[in-house]
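The complex appears here minus one protein chain, its other protein chains still in place.
Letters are used for the chains, namely A, B and C, taken in the order the chains are written, and counting of residues starts over at 1 for each.
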Amino acid sequence: MGLESIYTQLIMEHNRSSHNRRALKNPDISERGYNPNCGDDIVLEVEIEDNIIKDAAYSGVGCAISQASTSMMIDLVKGKSIDEALKLVDIFLSMIKKDITAEEELEVLEDSIIFQNISNMPARVKCAVLAWHSLREGLKHV
Amino acid sequence: MGLESIYTQLIMEHNRSSHNRRALKNPDISERGYNPNCGDDIVLEVEIEDNIIKDAAYSGVGCAISQASTSMMIDLVKGKSIDEALKLVDIFLSMIKKDITAEEELEVLEDSIIFQNISNMPARVKCAVLAWHSLREGLKHV
Amino acid sequence: MVKLDIEGIIDDFPTLNQDVNGHRLAYLDSAATTQRPIQVLDAMAKYNKISNGNPHRGAYQLSIRATEEYDFSRQRVKEFINAREVKEIIFTRNTTESLNLIANSYGMEFVKEGDEIVLSISEHHSNILPWQRVARQKGAVLKYMYLDDKGRITDEEMDRVIGSKTKIVAIAHMSNVLGTIHPIREIVERARRVGATVVVDGAQAVPHMKVDVRELDADFYVFSGHKMLGPMGIGVLYGKRKLLEDMPPYLLGGDMIEYVTEQDATFAPIPHKFEAGTQNVEGAVGLGAAIEYIEDIGLDSIRDHEMKLMEYTLDRLLDIPYVGIQGPKDLKSKGGIISFTIDGVHPHDVSTILDAYGVAIRSGHHCAQPLMKYMGLPATSRLSFYLYNTKEDVDQFIRAIKNVRKWLGYGA
Partner (left out) sequence: MVKLDIEGIIDDFPTLNQDVNGHRLAYLDSAATTQRPIQVLDAMAKYNKISNGNPHRGAYQLSIRATEEYDFSRQRVKEFINAREVKEIIFTRNTTESLNLIANSYGMEFVKEGDEIVLSISEHHSNILPWQRVARQKGAVLKYMYLDDKGRITDEEMDRVIGSKTKIVAIAHMSNVLGTIHPIREIVERARRVGATVVVDGAQAVPHMKVDVRELDADFYVFSGHKMLGPMGIGVLYGKRKLLEDMPPYLLGGDMIEYVTEQDATFAPIPHKFEAGTQNVEGAVGLGAAIEYIEDIGLDSIRDHEMKLMEYTLDRLLDIPYVGIQGPKDLKSKGGIISFTIDGVHPHDVSTILDAYGVAIRSGHHCAQPLMKYMGLPATSRLSFYLYNTKEDVDQFIRAIKNVRKWLGYGA
């Protein structure tokens, strides 16, 4: 896989954008995600109201892939119900594992579909999935 | 080295002879010699009078080489002074290590000179030296 | 899959195609270590020439390949012994290290004062000494199951020793001295009843018979690569996931961490928690290739082949009046190992004399001194088979045996 398919315009924009990079006032969830091999270390915060993800944001450090993946995920799940969000996490992780490959099924992931081929870069898979795992962990404990 | 040079008439005789295989009444030294790799396990007993090795004997189990070497050593050191015996032990061990090779110097070992080439059978060296090491250890503590 | 034919495979083993002391080599010491087929050597050479890197840490090709090869070998081991999950497979250095790891991490953590640790009297030192240390440090009691006159552990003996205080039963699947296959299922059943944990030393079993850890239901199961056509320096520890997760790590450092601060650290999940420092990737690759070779032949064929050789050998050996045989003679309950003695000849001399005829066997206590003591023998000679042995090896062995006593001055 060439660098083009991973260091894309879209990923770079999310990597450098700061609209999801902030702290929430009263997060219901604050979940640390850490990848000991490369040092990606984020804290994902989520505000929940009536079972709906009202707001989400992140802080911490990480590579372009983990940062972009986190930011895209936040854009995706905001406004969704907990169940919907968990469903999306499942679909994303299945996409990464190549368990789901059909375009129609992946559409719901919106921009995040761009990570479909990250498994061709095995050393970076963990960066792409970090935030998604953290969200799942966090939602478990609501 | 062929088996002929090691399983010789002389060694076999000593191996099967029991004249040194007995227990002493009042040993001054009783030294266990053990080779964990092959299980040779002997107890060497020595009676000392006026600095002279008056009697010596051994018990225990071991292979033909360790048994013969023990028996020949006992024949050799009986009647010798402690210092002479220690000297003989040194010469024997030096012969095994090939530090001494000159026939004239080795003559004092009498029959035991037959172990000169045991170093060509590295797995058996420990069997040949077991009793000699035990004697040295034992004499140290007189 | 086309099965390799077990006849003729000796050509795959360079070490076996040589003369020693002017005779063809009859290698009959596979219980100590096995020879490697070219397929295993080639797999390791290939790794070393194409894919070598430090795994788990790099984002570049060589490191990625090394990681993939390492993971692939772990997967292979998992399937070979039918573990539930790959993370239940820990790579160690050898059986000895695997057993030390279990004794230290599981034993030291969970054994309490007054608990009993049960071993069999036929254990290898590697499955005795670590438990002696646990017993001493924890104030636990070490108990032994003894063998009957056929070299077996009877039901009564299990019932006598395994009881309500038993915390751990540690036992070899196959004895390296007598070849006895111990009744692991029966032992596990009794252990379950009293809530004890079962540690199985599979060093001699895994190379020679189909082992299914799920079917055995052992809690831990360990073995060595070098006894199953693989390289030295690589071994396996299988443990049930829950147990492994509850155990503290053993070796510390390198890759097995999550966070490290000046004064404290948290650890990676299993299997990494137990694999500190740079992994032996080429060792794992070699072990993977060895498993592939074994599976190509098939463990049933291997066992079958060895049992035929055993029958052939025992027929001849039992005919020699001055040869004594220790342990079971019933082939169903034993592997391809025979311990024997020759009247009037110390086992060590037997080895040396056989070596002069090109026959490689082992003599000594076989790292099982308590068993020797129990049998009342200072040492035995031991012959052991593997898939590459042939009747020719046996014939050469028998001929040499018949010469032994002559060298020690006996008539025959």
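Following the convention adopted for this analysis, contacts are C-beta pairs under 8 Å (C-beta built on N, C-alpha and C of every residue); 3 or more make two chains touch, one makes a residue touch a chain.
The structure displayed is predicted, hence computed values, not measured ones.
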{"item": "Missing chain: touched chains present in the view", "value": "A, B, C"}
{"item": "Selected residue (touches chain absent from view) among A:52, A:86, A:106 or A:121", "value": "A:121"}
{"item": "Given C:6, C:86, C:142 or C:299, the one touching the chain that is not displayed", "value": "C:142"}
{"item": "Interface residues of chain B (partner: the chain not displayed)", "value": "34, 36-38, 121-124"}
{"item": "Residues of chain A (touch criterion as defined above) contacting the omitted chain", "value": "2-3, 6-7, 9, 12-13, 15-16, 36-41, 61-65, 67, 121, 123-124, 127"}
{"item": "On chain C, residues whose C-beta touches the chain left out of the figure", "value": "14-15, 18, 20-21, 25, 27, 29, 32-33, 35-36, 41, 45, 48-54, 57-63, 93-97, 99-100, 121, 124-130, 132-133, 135, 142, 144, 224, 226, 231-234, 251-255, 257, 259-265, 276-283, 348, 351-352, 354-355, 359-364, 367, 369-370, 373"}
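FYI, only the chains that are shown with their structure count from here on.
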{"item": "Relative to chain C, chain with the most remote C-alpha centre", "value": "A"}
{"item": "Rounded Å distance, chain A centre to chain C centre (Cα mean)", "value": "46"}
{"item": "Approximate Å spacing (C-alpha centroids) for the pair chain A, chain B", "value": "78"}
{"item": "Rounded Å distance between chain B and chain C, as computed from the means of their C-alpha atoms", "value": "38"}
{"item": "Multi-partner residues of chain A (each touching 2 or more other chains)", "value": "none"}
{"item": "Of all residues in chain C, the ones touching two or more other chains", "value": "none"}
